[in-house]
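Just one protein chain is left out here, and the rest sit where they should.
Right, chain A next:
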Amino acid sequence: MGRLFVINLEGKIYTCKYCRTHLALYEDIVSKTFHCRHGKAYLFNKVMNVSLGETEERLMMTGLHTVADIFCVGCGSIVGWKYETAHEKGQKYKEGKSVLERYKVSGPDGSNYWINNEAHVSGSDADDQQ
């Protein structure tokens, strides 16, 4: 494989669960109350070392958004999504920010998160109350 271009972060880092590629910093967390199919998800200001998939319109819990899935550059596994456009005014704050699924990343202390089958949340998104 070619030489991966990977940016190294400094501080409290969230990394890809599978290949440990740095993805985001703790200080960039905007909200911890997002959800996805696999449970908890965090909204970050900035996420690094990810490649973007195709943009598409998705109906999420808080309305219609234009999003693109993001994939870890190290191993290619899907780690979350990025908000390109929010169609409702109240959701505009999400634009340009990305969500990382807690299940897909290792926390700054190396901790992982396991899907809790009981807490089955239908649909992704959230954080209406700010």
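Here is the rule we go by: contacts are C-beta pairs under 8 Å (C-beta built on N, C-alpha and C of every residue); 3 or more make two chains touch, one makes a residue touch a chain; residues count from 1.
To be clear about the criterion, contacts and distances are computed from a predicted model.
Visitor: Considering the UniProt annotation of the chain absent from this complex, which name among "Globin domain-containing protein", "Regulator of G-protein signaling 11", "Proteasome subunit alpha type" or "WD repeat-containing protein 26 homolog isoform X2" applies?
Guide: "WD repeat-containing protein 26 homolog isoform X2"
Visitor: Taking the entire complex into account, which one of A:25, A:47 or A:73 touches the absent chain?
Guide: With A:25, A:47 or A:73 as choices, the missing chain is touched by A:73.
Visitor: Tell me, which residues in chain A touch the chain that this view leaves out?
Guide: 1-8, 51-52, 73
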